[in-house]
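Moving on, here comes chain A:
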Amino acid sequence: MADIVFDGIEKRFGTVAAVARFDLDIGHGEFVVLVGPSGCGKTTSLRMLAGLEQPTAGRIRLGPDDITDRPPRERNIAMVFQSYALYPHMTVAENIGFSLRLKRMSKREIAAEVAQAAATMGIEGLLERKPRELSGGQRQRVAVCRAIVRRPQAFLFDEPLSNLDARLRASARAEIRTLQQRLGVTAVYVTHDQVEAMTMADRMVVMKDGHIQQIGRPLDVYAHPANAFVAGFIGAPAMNLLPLARAPFAAAGPADALVGVRPEDIRLDPASCIRPQPFQARLRHVEALGAESLLHLDHDGLALQMRLPGSWQGAELPQFFVDAARLHLFCGRTGARLPASV
Partner candidate 1 sequence: MTPSGRARPSIAWAYLAPILVLMAVFTYWPFIHTLYLSFVSWNLNPGQPTKWVGLANYEGVAGSPLFAAAARNTLIYIAAGIPLKVLLPIPLAVAVWSFGAGGHVYRTILFLPTLLSFVVVAVAWSWLLSPLGGYMQQFLGLFGLGMPNLLADPDWAIWVVLGLSSWKILGFNMLLYLAGLASINRHYIEAMRLDGAGDWAVLRHLIWPLLTPTTFFVLVSTVVFTIQQVFTPIDVMTQGGPSNATTNLFYMVYQYTFLTFNVGYGAAGTVLLFVLLLFVTLVKVGLLDRHVQYKQ
Partner candidate 2 sequence: MIRSTLLAAAAVLGLAGPALADTEIVFYHYQTGASREVLKSIIADFEGATPGVKVREIFKSSETITADVQSALAARRPVDIATVIGKNINFFLTNTPAVALNEDPAKAPWLDNYLPNFLDLGRVGGKVYAIPHAYGTPMLYVNKTLFAEAGLDPNKLPRTWDEVIAAAQAVTARTKAAGVAQLQASSKDYGTMLMVTAAGAEYLSKDGTRALFDSPKGIAALQMWQDLAVKYKVMPIADDRQWTAAFQGGRMAMYINSSAGLRGFVDGSAGKFELGVAQYPLFGNEPRRVPNSGAALMLYAPAGEKRDAALKFLGHLSKREVSNRWSRETGYMPLAKDPLADPAMKRYVEEFPLVAPVIAQMAETVPTAVWPEKGTLEAQNIVSNLIDDLWAGKAPAAVLVPDAAKRMNQALAANKQ
């Protein structure tokens, strides 16, 4: 049985739908990421799960219970906010232990639980400090610690890493994922960063303008995006999406279709392709990143990006190849994926 179920959830403000029909079954212990650009409805959906917003239609179930009408305090869900929302007037220890204090646990028990959770997050030394004395990374750990001490049925994360610098983000990402797997608690995670989605999710839910675009495991979504939006959103650098009529390579499809090819699927060596298709393009610019290079190509005004391992040494205009087996076709009108027929 699924652990969390969104059944026909909607959130409308007047005629505007912040979240249109949202159906999702989340399994026990699963790490699900809601990902999408700003305003896509991911945070609203998360807040409805937390009980901080009321859906205008649909039901939410947690385990066997329908929790749609329950206030947040009765849902046994813990949430890590984007700004961490650490109580500014309490010490770290008091912040972490607050929910236990509300449950009227004894001071000794609270201290023990807090110590254990703090050890898990590696913040034992910070317990007597106030939030304003902590760095961003420390605050994020305290916020997570506050969530885990409650032993909830589900963790919710609302873009918890967006306030950290890039390097810290990478390590924090791994930590959160490892922790969740160790604790085995169901997690719902909201982010606009597709890297976090790809690296952390068991399954991801791509959203745009209040609608779910695709649900699936990261690599599946990556390999088989359901529409042009998902194709362009997931993967960095983004998939090259060109009008088929003007593309330098051919594919079988209607004239107004969009053809997509991932930067790593443009090759210099035809032998590495299943069905190589040569095409001409001008090399405009090379970005050397050390471990790989990004080549910016131009064909008749259409821009293409290509990814190459190692450094680019060649000076002359080489021949480029696409792997026709790795082309994606999307309807020019709706953006929906078209079946490859070649």
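How were these picked? Simply put, all candidates are chains of the complex that A comes from, given by their letters.
Convention: a contact is a pair of C-beta atoms (placed from the backbone, for glycine too) under 8 Å apart; a residue touches a chain by one contact, two chains touch by 3 or more; residues count from 1.
Source: prediction; values computed, not measured.
Colleague: Would you mind pointing out which option among 1 or 2 touches chain A in this complex?
Modeller: 1
Colleague: Which positions of chain A touch candidate 1 when the two form their complex?
Modeller: Touching candidate 1: residues 50-52, 71-73, 75, 77-79, 81, 83, 85, 87-89, 98-99, 102-103, 132, 146, 150 of chain A.
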